[in-house]
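After the structure tokens below, expect a handful of questions from me.
All protein chains but one are shown at their positions in the complex.
Up next, subunit A:
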Amino acid sequence: MKSLSKAIPLIVTLLACAFLLIPIIQSVLAGLTVNYFRGLSSGLTLKWVARVLELYSGSILLSIWIALACLVVTLILGVPAAYALARNPGRASRVLEEFISLPLAIPGLALALALLQLYGTLQGFRTSWTFILVGHVLYTLPFMVRSVLSVLAAIDLKVLEEGAASLGAGPARRFFDIVVPNALPGILAGALTVVTLSIGEFNLTWMLHTPYLKTLPVGLADSYASMRLEVASAYTLVFFVMIVPLLMAMQWASARAQRIMQ
């Protein structure tokens, strides 16, 4: 009886893992086999991966570029915004924080539609990568602000700044010497979240992209629709290789930020 009560949760966990992992393994293997329909017996190859890199390296590089640009913009906007919210706690700050978080509640498609309605007629902007960047910044900024804010709220920022001021530090020195270094765990966690989300973002990007501006996930959809299965699977593999380390780093950084907050 006792062994059974132990075994059942274990079996359920293993089944759940299998449910999640088997499609992934299958997809990865499909990208590495010579012919998927003949199975593994047809042999393993990196041919499809090479094909993906040849066909879609532009998309991959564009995604990395947009993710990094998005990171820079969210750092420049998000860290001072979080600082301002942390220094002035009150009802107005609460409302503002919710307002910044609003894009999270709106479907990416709706957000993209709004951007198209507003800026779609500005030809130069509409066809530029910065158009996609604006969408990504709108979508990722709340993650940066919240991550930094939660760390700043946990330290006694006011007293630390008063201490620095009493030693002769002006507002700019205080921000870069005291605020930023102490918010670093939150900034790091926020940065990894922003990069991961930006690289993986599909909904909004799919609406905003042009034939000449395809990001990694848009290219993925494209390959599923128009390439042979092995190429699409190899693309998935490339996507995994990029996103899984980012996800793991994000988990680690968030856990670290959580520890600081206690």
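Just so it is clear, a contact is a pair of C-beta atoms (placed from the backbone, for glycine too) under 8 Å apart; a residue touches a chain by one contact, two chains touch by 3 or more; residues count from 1.
FYI, contacts and distances are computed from a predicted model.
Student: Given the options "Ketohydroxyglutarate aldolase", "ABC transporter ATP-binding protein", "Acetyltransferase component of pyruvate dehydrogenase complex" or "ATP synthase gamma chain", which would UniProt use as the protein name of the unshown chain?
Tutor: According to UniProt, the chain not displayed is called "ABC transporter ATP-binding protein".
Student: With the missing chain put back, one of A:Pro89, A:Gly163 or A:Pro245 would touch it. Which one?
Tutor: In the complete complex, the chain left out is touched by residue A:Gly163.
Student: Looking beyond the chains shown, say which of A:Ile178, A:Met207, A:Ala232 or A:Ala257 touches the absent one.
Tutor: A:Ile178
Student: If the missing chain were put back, which residues of subunit A would it touch?
Tutor: Interface with the chain not displayed, on the subunit A side: 155-156, 159-160, 162-170, 173, 177-178, 181-182, 184.
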